[in-house]
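Have a look at the structure below, then the notes.
Part of the complex only, each chain left as placed.
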């Protein structure tokens, strides 16, 4: 659909554009609100001495990232899409289409903002993995690269029409493109930066460092779930469409499936994680339930438009159930200190959902597609996005590390990043700064 | 309106469906977000040793309940509606209409989700009443029965076309069906389970056990008020309609009244509670103001589409004013430990609003209906819903109690449910676990 001369739109064209914009703007705001969710979820999972640091990172991820994504990232997506997908593209056009849209192109900037809130979701996930020891400048530098290049390249390969799109890779709302990418980047970053002090003992055993507030963590979870309805259901972004001169239902012809499947996946995720926690420890760990709910959402995100609903329950259960197991694997085997469990929640759950697609695809069940035909693009997509994200993140963090700018000093880590990096005390009237003994679990 | 072949909708039909879906989905998300409100409101009102327990219950209410409501509850509503309302119905059809909607029925699943968020609101209210001593498994078991049967039967009697609907019972957005039901269930549950230890002294005097955070309680209140606009105004769920082949305003022809009356009722509720608190103690208790605002909302919810606006101020003031009084009655006379005041906020306020309807109904004031003609269905509706809810909840909780599964041990209650049921400490860096002296008010 060409948007030339849209300002002159009248009649049915105006109605379609108006209704679609009401919807897209509303869900864009919801997705933006996920930053409050991430801020609370992550702040709740760090020590009280590092809370302000985590909150500042969240604020700056959005603030720095969204400007970078406007000035560079979005255009990079378009260019990479054209380059790798065989479509036509113009480097100048990619930038000027945003800097100076042609008169009448009323949706150029709203479309950009809709894309930007997805991009910033991917960006903010990383901060949870490197909490409690990354220098602010290191984190912000990585965010700039992520917003300008790393994420835009992933989108270029896929949503912007690149070679994975051509191949048939299916990722409806970004289960792999946004969450998988963010989770993999976080794991890589946490690996390079190394664990927090006292996280692992010299004999290889593990100390649990509990977050300072489950209340904030659960609040963040529920804010995220709220915003996620915008993320998933909102990706059915064109309620109405023009077809042969007549208004028809656009993406709202299947929006009910997205809404149902998102709900079932989320619910099953919480149950799956609760069940495994109960089986392992005899108790229903609150944080596993919360993160399981999110893992269920991540698992369903790439496939919410195109699976049979019982599949949502299965995917959700598995995405929730893998959480405690993968978290334990990352912690005990890989010895990576993924503070906010961003890999099991966003990474492995996103990969799982994308790979399970063929099994539950409506097109498989109604016979219009073959299992193998569906599976190959999914495996290719997961592999390419994983390789690119891990590789690019590895390079950036290694460079920052080589410059000696990655990690705060041991002294600063001990006293907490709130004091050393921000000069503030998050709770000046409560508690005491904890010294030395982060690993004691108290 | 038949939705057959909706996928083929074009032109005006598509526009009506598209616009109505944009609205219904948006308000559905807002209502879902009320879970964050309930979580914060209730967490703020419990002791710090029981916060994670309360949060887990909220997460599981949604997660378990919504799946049960999809697999069973919604169909039970339809069946009970048909059974008791004299309409035609099919048991298979009730289930299959959700499990496998006919092609083209684009709103089957969005309509279900819109109903589900109301159902889960009723469910989650109960958790606030039994806080601090119910076993997780007991609460989850009751939630399953509530989502599968207890609430669906109430909806069957009313919104699904059952005998109370036939009788003319008016409950616009669920002031009685959702909130009254939840508040009554909570009171019944709190009665059966008995008070928290130290809540009442052997001489019959009362100990106040203050919640751990007014900040979270007020945050929850404001999140709930936000979501409530979705709840009430969103129940005007069909902005547009088709009438004789032409598009007309559907429920948006009266949406202004709903929006105004909801606003005035909420505001008057806070003022009513503040005034009574000021009169009783000389001070304006923050928690009464917050809960009064919610009671005002509950009071107005059943009648927000059909009363004159000065009635909203009166109903709101009364709903707020009754709160401290009913709370005192429940506590001091009934000796029931309704931890989060769910009965005065949701129960008695909901009953009050439903019963005051005839006095302020636009149809009464414009002479198109008689006071008695309006009053009888309201009294019948309140009586039936009360009897059913209290009776069913009584039976379920008595059975769980008889199985010895209702209440945690005294030792677990003393150390807090966070440790005993979930193995977590909500605030590991703050405060100390309080032992023995819950009743000391410190």
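The chains carry the letters A and B, assigned in the order they are written, with residues numbered from 1 in each.
The rule is short, and it goes like this: a residue touches a chain if its C-beta (ideal position, glycine included) is under 8 Å from a C-beta of that chain, and two chains touch if they have at least 3 such contacts.
Because the structure is a prediction, the values reported are computed rather than measured.
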{"item": "2 chains shown - copies of the sequence in the complete complex", "value": "3"}
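Keep in mind that, in the parts below, only the chains that are shown with their structure count from here on.
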{"item": "For chain A placed onto chain B, the superposition rotation in degrees, Cα atoms, nearest 5", "value": "120"}
{"item": "Gap in Å, rounded to a whole number, between the CA centres of chain B and chain A", "value": "33"}
{"item": "Of all residues in chain B, those that touch chain A in their complex", "value": "6-7, 9-12, 14-15, 17-19, 21-22, 25-26, 28-29, 32-33, 35-36, 39-40, 43, 51-53, 55-56, 58-60, 62-64, 66-67, 70, 99, 101, 106-110, 112-113, 116, 136, 213, 216, 219, 418, 421-430"}
{"item": "Complex contacts: residues of chain A adjacent to chain B", "value": "15, 19, 22-23, 26, 30, 47-48, 210, 212-215, 218-219, 221-223, 225-226, 229-230, 233, 239-240, 243, 246-250, 252-257, 259-260, 263-264, 266-271, 274, 281, 283-287, 289-290, 293, 309, 313, 427, 430-431, 434, 441-442"}
